[in-house]
Every structure is written in C-alpha cells, then in structure tokens.
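Remarks on the structure that follows.
Here is subunit A:
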Amino acid sequence: MNGLWSQPVMIVLKHLWRSYRMSLLIYTLIFFVVFMGINVMTNSNIIASGGGSAEEIWKGASMSPKIYLLVIGILLTPVSLAGFVSNGLTRRHFIAGAGLFIAAMSLIFAIIIPACYELGKIVFGALGVAWEQGQSLFGNSAEYFFLFLSYFGSGWLIGTLFYKFNWKAAIVLAALAYTPTVLAEMLLGSEGLGEWLLDWTGIGAPAAAIRYVTLLLAAAAVFLLNKALLSRVAIRRKMIM
Partner candidate 1 sequence: MFDDRSPIYLQIAEGIKNDIVSGALKEEEQVMSTNQYAAFYRINPATAAKGFQLLTDEGILYKKRGIGMFVSANARTKLLEQRRERFFEEVVDRMLAEARQIGIPSAEIIKRIEKQEGGGEA
Partner candidate 2 sequence: MTLSIEVNGLRLNYGPFRALDEVSFKLEGGKIYGLLGKNGSGKTSLLSVLASYRRQSGGEVRFGGEAPFENAAVMRQVCFIQENGHMSEGLSVRDALRLASDCWPNWDEALAERLTRHFELPARKRIQTLSRGMKSALGVTVGLASRAPVTIFDEAYLGMDAPSRYFFYDELLKGYMEHPRTLILSTHLIEEVESLFEEVLILDKGKLMLHEETDSLRQRGLTITGTADKVDAFAEGLTVLGSQRLGGMKSVTVFGELNEERLGRARAEQLELGPVSLQDLFVHLTTSKGDVR
C-alpha cells in the first residue's frame, strides 16, 4: 500500500468523513439559520426602527452541536464498525480511525460554531444592529473543542456499549459513559450546564493548565475504553441486541 491515504486508518477516516460530511453541512446551515432566526425575531423592533444595540441570543446555543455530536457518536460503532471489518480492516484500524475522526470533527465544529457567531454579527451589523457582547468567540475555540470532544466521545462509548452488550446492561453502563462529559462541562464552566454544575457543587473553576490536562486525560480514557471494548468484539449484523 502506498501513500498516506491508502493506509487502513486513513481509509477509515476518509470513509467516515464521506459518510458524515453532508450531514455536517446541513446541520451547520440549519444551525445558522435557526440562530439568525431567533435573533431576528427577538430584535425585530430594533431592526425595524433602523438600528441600535441589542443583546444577542447565544447562551445555550452550543447545546445543539453538543447533542448533534453526541448522537453521531452513539451511531458510530453500530453503523460503521461492521462495514470496515467486512472489508478486511481490523477493529484496531477502526478504533484509531474513529478516534481521529472524532478529534477532527470536534476541531471543525470548534471553528464553525464561533464562525457562525461572527457571521451573525456581520449580518446584524449590515442591518444596523450592533451586538452588545461583540467579542469574538474564537478565543473560546479550545473550550469548544474539548466540550465537543467529550460529547462525541461519550456518544461513541455509549454506542459501543450497546453494540457489545445487551441493551439492559448497556443502559446501566451508559449512565457512566456520561462521566467525561459532565467532567468537561464542570471544568470548563461553560454557559448553561457547566455553570449550573459549578454552582450546584460549589466548586470553583480550577486553573487553566489543570483543566486542560484533565480533559486530555479524560479524552484518552474514553478512547482507551472504546479500544478495550471493541478490540475483540464479535461482528454482528444487528445494531442493538
């Protein structure tokens, strides 16, 4: 096999990307349209009156991509694993490829989401409305990356559990699979869930270095757990037992 893209892990990455790129595009469009729509509606009088300053609705917007990635994560193993193994690739190839795919998608989303915000700011600027908060969200890309990574990773773990075990056991274990996500939310204290958890537990947000190291470890743990569960799994046709 010659060339990087003919390597098995890259084949997995390439074909996973191919499978989901349309979905990603459509989702992003819908996300942006909905985001704009909400803002237009809440600020309609300001727009009508020719402009001014407004408070944009953004809080909690990031929940949507998180759920989206969670769902794709859940589908990942049941939908794709068998296809790769039936074409002669090993489970390890799939695990590595899926890991890369998740990291890449999380990165892409970490850029797209702030970009939507910026685009919205520009569009509203053209309508004469200046947003109050105004600052670029690209500074938060790192946070977004880790949040999306943990949701996607948790999803992957849940899907793997359902593929490997019967559904009753999987439901119980799935509850544990959320741990990395809860952890990420708390550590990053993001708007919505993160802030709420911090308030509730009364823990202060730790230093940046500790945060990111912990998050990296959590991501590694999720990856290794998937690896442990999948590396000897029997290939079945059914998605859920």
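Convention: contacts are C-beta pairs under 8 Å (C-beta built on N, C-alpha and C of every residue); 3 or more make two chains touch, one makes a residue touch a chain; residues count from 1.
For anyone wondering why these and not others, all candidates are chains of the complex that A comes from, given by their letters.
Small disclaimer: the values here were computed from a predicted structure and weren't measured.
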Candidate from this complex that touches subunit A, chosen among 1 or 2: 2
Subunit A - residues contacting candidate 2, complex: 1, 6, 8, 11, 14-15, 18-19, 79-80, 82-93, 231-232, 234-235, 237
